[in-house]
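The other protein chains are all here in position, but one chain of the complex has been omitted.
Letters A, B and C mark the chains in the order given here, with residues in each chain numbered from 1 onward.
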Amino acid sequence: MKKYLTEFIGTFFLVLTIVVTVNGGAGAMAPLAIGAVLMVMVYAGGHISGAHYNPAVTVGVCLRGACSWSEAPMYIVAQLVGAVLAALVGEYLVLNIAGASMPATAGTFSFVPGMLAEFLGTFALVWVVLNTATTKSTSGNSYYGLAIGLTVTACAYGLGAVSGGAFNPAVAAGVITAGMSGVANIGAFLVGQIAAAVLAAFAFKFVYGDRD
Amino acid sequence: MKKYLTEFIGTFFLVLTIVVTVNGGAGAMAPLAIGAVLMVMVYAGGHISGAHYNPAVTVGVCLRGACSWSEAPMYIVAQLVGAVLAALVGEYLVLNIAGASMPATAGTFSFVPGMLAEFLGTFALVWVVLNTATTKSTSGNSYYGLAIGLTVTACAYGLGAVSGGAFNPAVAAGVITAGMSGVANIGAFLVGQIAAAVLAAFAFKFVYGDRD
Amino acid sequence: MKKYLTEFIGTFFLVLTIVVTVNGGAGAMAPLAIGAVLMVMVYAGGHISGAHYNPAVTVGVCLRGACSWSEAPMYIVAQLVGAVLAALVGEYLVLNIAGASMPATAGTFSFVPGMLAEFLGTFALVWVVLNTATTKSTSGNSYYGLAIGLTVTACAYGLGAVSGGAFNPAVAAGVITAGMSGVANIGAFLVGQIAAAVLAAFAFKFVYGDRD
Partner (left out) sequence: MKKYLTEFIGTFFLVLTIVVTVNGGAGAMAPLAIGAVLMVMVYAGGHISGAHYNPAVTVGVCLRGACSWSEAPMYIVAQLVGAVLAALVGEYLVLNIAGASMPATAGTFSFVPGMLAEFLGTFALVWVVLNTATTKSTSGNSYYGLAIGLTVTACAYGLGAVSGGAFNPAVAAGVITAGMSGVANIGAFLVGQIAAAVLAAFAFKFVYGDRD
């Protein structure tokens, strides 16, 4: 339960920051704020739950053998509940900002480039998580949260214009709930993100082996 | 006395940076500068006073048992004196910047969304402080200042448009002194911030227990 | 092979981020995103390959004696393949961003200032790499990736307007492939970058000696 509450809190603040910065006037600084909030929540929750805040990360970490498959479903439920609740709270706050509004119609992106952008960003994210937060050869480092958060910042600046830059099924659920991305995008989000988590886990196992 | 001087210095530079960046032309970079100055002052003062610079953090840390209630009043006095003095010095400096001015009328935000924004930002801040700076399982880390400072950056980009983004009663006193926020906002500031500090301390105790 | 795959992945994401942020609308934030992606890939790959992602770094690190000359050719091949592939994938993605396009004609900069800018940026980068990632007196630190990544961010903001700011022969190959820099610039890129790597290695040896 302690782990699930931590996953809920971290994912809640990640999605809240996305909804409020993108629609509330943070403009070009939104990806920086989003990566920053992920970073701080990873540092805050890492010692409790591992700080996934992302079903694709949970899948990648379980494939690598650093978390247990039996906990995965409840991790993902906590992440999705946090994301959807944050979308609703974020919408309420945006509607109370003078001059700000939520998007009237949710955009739909083309499947192939959108799926590719989500694949690439999620691959980078899971690759960074596995290498910086689950190995003995990097254990005890102080940079894992910085690395994980700024992967999202960098990929959001780079790939966000193609697909919105979710790289995370819980974030996808949050932005669809908030009307910031079309329901029709859900296929591209899930295919790209899960394929990336699996491939990143295999690439990690190839370069690192089965060491702790 | 050494602790109180450190709290005074850190809170002074935090509020000074807020007043001068927001009114002096830093524009969209202000939240980055504000989080940065909090970060550097946390790193500078952490080994002396714990580097709270925020009465809500002092309350949360005392509830968690990582500081003594008997010191709390003087911590808060030092923070408030630093904040008010910084507001006055900051105003003087802004009035000496060509083309810059202090706001003529202080804005008042709606109570419920403003209080909610202050609650959420302060909850995130106290949650990050307790997990990164007061536990044995994360002790000796080099990231606590980065995490604490960038929590404020992320929340200021996200929630600042709703309530101004104080997340700190001393900052609230500073921005009201400088005429950047209405006196009528003081209720929303205090209710949201103190409720968040208490709830974050309980959430922390639930997930971490009474371990050191 | 594990090292070469790691070099391929890191250089791929570095060049992908360059192509997509510069042409896809990230504007003034592009150098921040580029330094961030280098930082996270350095943290992810450092324990596998040393995380060079740059033939000039490979030359500098080999001159310092911290990698083997026999591996250098395959490191450089992996870096160049990653860079060229990323340029093509990046172009495809940019062409799928509404309102974005790749440059119609690649610019050519003046040889002397362009070569000097590339020399200075690459010198700073190799100097930082050798001092933060190859010495016993700084070993075990958690800042090497942050330092390496933000060297590129700082130099791109400063020197990018002169030469484009590659500081890396693989990046030069990538931006020329993507049509973002003229083929005629290749001489200035290579002369400035390789001279800087050699000089930085000698400056490092002078100040640090032959210690581990």
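A few points about this structure:
The rule is simple: a residue touches a chain if its C-beta (ideal position, glycine included) is under 8 Å from a C-beta of that chain, and two chains touch if they have at least 3 such contacts.
Predicted model only: the values in this text are computed from it and were never measured.
When you scan B:Thr6, B:Asn54 or B:Asn185 for touch with the missing chain, the hit is B:Thr6. By the touch criterion stated above, the residues of chain C touching the omitted chain are 28-29, 31-32, 35, 110, 113, 116-117, 120, 124, 127-128, 131-132, 135, 137-138, 141-144, 146-148, 150-151, 153-155, 157-159, 161-162, 203, 206-208.
Where chain B meets the chain that is not shown, the touching residues are 2, 5-6, 9, 13, 16-17, 20-21, 24-30, 32-34, 36-37, 39-41, 43-48, 89, 92-93, 96-97, 100, 142-143, 145-146.
Note that in this section only the chains that are shown with their structure count from here on.
Fitting chain A to chain C on C-alpha positions gives a rotation angle of 90 degrees, to the nearest 5. Averaged C-alpha coordinates put the centre of chain A at 27 Å from the centre of chain B. Multi-chain contact residues of chain B (touching two or more other chains) are listed as 142-143.
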